[in-house]
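Only a single protein chain was left out; the remaining protein chains are all shown in position.
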Amino acid sequence: MAESIVHDTHSSAKGGHAGAPQKSFFGLLKRPGEGCHPVIDWLTTVDHKKIAIMYGAAALFFLVLGGVEALIIRWQLAGPEREMISARFYNQLFTMHGTTMIFLAVMPLGAAFFNYIMPLQIGARDVAFPRLNAFSLWVFLLGGVLLNLSWFFPGGAPPVGWFAYAPLTSSTYSPGIGTDFWVLSLQVLGISSLAAAFNFIATIINMRAPGLSMMRLPVFTWMTLITSFLIILAFPAITIALVQLMFDRNFGTFFFEAGEGGRPILWQHLFWIFGHPEVYILILPAMGIISEVLPVFARKPLFGYPIIVFSGAVIGVLGFAVWSHHMFTTGLGVIALSAFALLTMLIAIPTGVKIFNWIGTLWGGRIRFDTPMLFAIGFISMFMIGGFTGIMHASVPVDTQQHDTYFVVAHFHYVLIGGSIMALLAGIYYWFPKVSGKQLSERWGKISFWLVLAGFNLAFFPMHFLGMTGMPRRTHTYRADMGWTEWNVWSTVGAFILGLGMAIFVGQIIYTAWKGRRCKADPWDSRTLEWATTSPPQAYNFPRTPIVKTRDQVWADKYDSEEIHLEWGPEEEHGIHMPDRSWYPLFAGIGLFIFALGWVLFKEPVPFIPGFANFLHLQVVGFSLLMLSIYLWALEGPGGYHLHPDKSKDPYA
Amino acid sequence: MSQAHTEPLGKASEHVHPEEQTNTGIPNKKVAMWAFLASDCMFFGTLISTHLIYRKTTGYPDVTHIFDIELTTGSTFILLMSSLFMALAVSAMHKGNLNNARWSLGAVILFGSLFLGAQVYEFHHFVHDLGLTINGSIFGTTFYTLTGTHGIHVLFGIIWLSSWLIYSFFGTMKREHALDIEVAGLYWHFVDIVWIIIFPFVYLIEYV
Partner (left out) sequence: MSDSNAKFRTLTLLVLLAGSVLLTGCLGPWDQKQSALDPRGPLAQDQYNTFMVTLYVTGFLFVTVGGTLLYTVWRFRSRKTDDPNTIPKQSHGHPVIELGLVLASAAMLVVIAVPTIRGIVYMENMPKDLHDDAIVINVTGLQWWWEFEYPEEGIVTANEMYIPAGRAVHLNLRADDVIHSFWVPKLAGKKDLIPGQENEMWMKADEPGYFYGQCAEFCGDSHAYMLFRVIAVPEEEYRAWIEKYQEGPAIDIADPGAWEPDDAHEELIGKGIDAFRRHCVSCHRVGDQGGLTGPNLSHFGSRTTLAAGWLDNNPENLHRWLAEPERVKPGNLMYYGLQGMTGLKDIEISDEEIEAMVAFLLALE
C-alpha cells in the first residue's frame, strides 16, 4: 500500500468517533490494522470487494462440486437398467446437486456481483453495514460446509430432493441424519441471505452518490434491490416451514403428519411461496447483468430503461402470486387451477418485454462479439427457449402431462443454465478486468462459450423429448423397452461437453488471476460508474465522492458534452474514513454453525467423542459463542481509521 | 424522575462522515430495521396462517376450556403499556434526558417480563394441569409454535433493552445512541403489534 495511512484510530482511547463505544473490550482481540498478515486480513476484512471475491471463489468451488454430481447422475442414466450407483446414492446426488446449485452456486455468485459491483455502481465506499456483510459471507460459507458435511456421517447426504416434500421427510420415512443436515443448513443459508439483503437494501436506498437518482441507477443495481426485497419477503416462508419440519422430526409435532390433523400439502404451499420467488432471485440478477453487458458491446444505451426496470419489479411482485403452478397435480380444484394458470401466463408479458427491449438495444448498434457479448446473446436465446416451455407449463392440461418429467428438467435448466449461468459467465468475463485488473483470454473465452452452448443444448434439448415420451424425473434408472435410451445417451454426451466447457472456464479464471497480464482500467469502453475508478479499485473505491449528472455516466464522460461530465466532491480534509477490520463476524458465524450442528446432532452420538450423545451441549456452546460475538461486535463499534489516497494512482480522478 | 438526576449525554463528535449523510435522510440502521420488520411480518404471517389453516381439523380440542382469557387479556394490556414506555424512552433519549430514558426503559423491561411471566405461567398450566402438549394434538403444535415464537421475540427484546440499560451505567451514552434506542423501539413496537394480531386470531376467535 503506497498511500500514507493516518492511524488516528477512533476506536481506542483518543475517542470521539460517532456512535462507537471507546473501550477496546478486555483487550482480548485487537482489531487487525493495515499491514496485518494477509490471512488475518482476509479473515477479518470488511471490504465489500474482498468479501465479493471470497463469495465468488466459494461459489465457483460449489459450482464445480454440483457439476461433478450432475455428471455422475448423467453417467448413471447413460443406459437403461444400469447399476453404476445405488438408488439411494442417486437420490442423494440429485438432492445435493439441486440444493448446491441453487443455494451454494448461483445465489452466491449473484451475491458476489452484488457485493463487488453494486457499491461501485452507486459511487459508495462500501455497503451500509460492512461487518454484517462479512457475517453474511461466513455464514454462507459455513452453511455450505454444513450441508456437505452430511456426506461424512452415517447414512450420508439427504435423499429427499431439494424440494423435500413432506411426509417423505418425516422421521418415519427419512430417519437418516442427512435430512437434518439439509434442514439446518438451509436455515443457516437463509440467515446469510437475509442479512445480506437487509444490507443491500439499506445501501441502495441510502448510499447513492449525489445526483444518482433512482431512475439513473444502473439496471444491475436495480435488480440487486428487487432481488433483495424478494429475499426478505420469500425466505421467511421456507424458514418457518423448515422450523416446522424440524419440530416434527425432533419433537414429535404434527405439522405435516396426515394422521394427526396435519397436512403434507401445507409444506408444498410454504415451500413454493418461497420457491417461486426464489426462481426470480436466481434470474433477476442475471437479467441485470445482461442489461449492463448488451449496451456496452452494442455501444448504445439500454432500449426502454424505465420499462426494463418496471418489468423487473412487476416480475418480482407477480412472483409471489404464482406459487401454486408448481402444484397443478395436487388437486387444487378448477378455480385455483384457472387463477394460477392465468397469473402464470401474465408473467410471460414482463419477461417478454425485457427480451424485446434487449433486442431493441442491439438494433442500430455496433455489435462487438467479445466473450461477454457472446454469453449475453447466448443468454437471450437460451432463456427464450426456457421461457417458452414455461408458458407451456402454465397451461394446466399440458402441465399435467409434463409435470415431474424430464420436460420440466429441460425447462428449468434452460432457464438456470441457459439463463442464470450464461449471464453470470457473461458478467464474470465482463467484470473480471474490473476485479483483477487483468483480462481473460478472448480465444479461450470463445472456446469455452461454444463448448458450453453446444454441450448445454445437446444435454438438455433431448430432455424435452424424454419428458413428452413419459420419462419421470428423479428416477435413477428406466426399463430398456421404454424407448428413452438414445436421447439419454445424447444427453450424457452433451453434459460432458458442457462440463469440459465449464472446466476450461474455471481453469482460465484461475490461470488469469495467477498469471494474466494487466489491462487498461476500462477495456470494454463501458458506460457505468464502476469504471470511473482504477481496476482493481483501491480499498476506498473512489478517492473523492463522485457527483453524477446522468445515466451511463462514464459513457457521457467519454462521448458527451462537458456539462454532463462527472464531477468530484471536495477532498476530505481528515482523509477517507475506512471501517476497521473485525474478528467478530467470523466468530459469530462459527457460533451459529456450532449451534446449527447441535440441532443436526440432536440426540445423536457425536463423532470422534465415543459415548457422548448430544442433547443441548453443542447448542449451548454455539449459542454462547454467537451471543458473545454479537455483544463484543456491538461494543467494539464500527471503529475506523483515516486514509489519504495517493492521487497519482487514480488516472480517472 | 426529577430534573436533578439528569445526566448530560456525551457531545456529538466533531465532524460528520459522508456515510452518515443518507439519500433519504433516514439513517441506515433504521432502514435496515424496517427491512427486517417487513421480513418478520412474513415470518409471523406464515405462522399465523399455519395456525388458522389447522383450526378445526382432526384432533382440535374445544379450546375455550383451555384458555384463561382473563389472564391473556391482562397480559395483552401489560404488553401494550410497555409500548407506551418504549415511546417515552425514545423521546427522553432524543431530548437528552438520560435519567428519564433509564426509568422508561426499566418500565418497558419490567412490563415485558410480566408479559413473558404470564406466558410462562400459561404454558406451564396448559402442559401440567391440562395436558396440552406440543406433540399431543395439532392445536398444541401450532399454538405453542406461534405463541412461543412471539415469546422468544419478546425475550430477545428484553435482553436487547436490558443490555442498553446496563450499558448506560457502564458505557458512555451519547446523543447518537438515541438512534439505537429508537431502532430497538421499532422492534419492540412491532412485537407488540404482532401480539395485537395474534390475540384475536388465536384467542378471541375461539369465542366467536
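The chains carry the letters A and B, assigned in the order they are written, with residues numbered from 1 in each.
Here is the rule we use: a contact is a pair of C-beta atoms (placed from the backbone, for glycine too) under 8 Å apart; a residue touches a chain by one contact, two chains touch by 3 or more.
Owing to the predicted nature of the structure, the values given are computational and were not obtained by experimental measurement.
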Where the missing chain makes contact, among the chains that are shown: A
Residue, one of A:Leu29, A:Ala321, A:Ala454 or A:Ile547, that touches the chain absent here: A:Ala454
Which of A:Lys50, A:Arg88 or A:His574 contacts the chain that the document leaves out: A:Arg88
Touching the absent chain when the full complex is considered, from A:Gly67, A:Pro218 or A:Gly262: A:Gly262
Among A:Leu147, A:Ile231 or A:Ile380, residue touching the chain not depicted: A:Ile380
Residue touching the undisplayed chain, where the options are A:Gly365, A:Pro523, A:Pro536 or A:Gly569: A:Gly365
Identified contact with the non-displayed chain, of A:Ile40, A:Leu342 or A:Ile510: A:Leu342
Touching residues on chain A - with respect to the absent chain: 86-88, 91, 159, 161, 165, 167-168, 172-173, 258-259, 262-265, 298-307, 329-331, 333-334, 337-338, 341-342, 345-346, 348-349, 352-353, 355-357, 359-360, 362-369, 377, 380-381, 384-385, 388-389, 391-392, 394-405, 442, 446, 450, 453-454, 457-458, 461-462, 465, 468-479, 481-484, 486-487, 490, 559
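Basically, only the chains that are shown with their structure count from here on.
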Computed distance of Cα centres, chain B from chain A, in Å: 33
Footprint of chain B on chain A - complex, ascending: 16-19, 21-23, 124-126, 128-129, 194, 197-199, 201-203, 205-208, 232-237, 239-241, 243-244, 247, 251-255, 260-263, 266, 270, 273, 545, 572, 574, 577, 631, 634-635, 640
In the complex, chain B residues that touch chain A: 12-20, 22-24, 26, 28-29, 31-32, 35-36, 38-40, 42-43, 45-47, 50, 53-54, 57-60, 134-135, 137-138, 140-142, 145, 163, 167, 171-172, 174, 176-177, 179-180
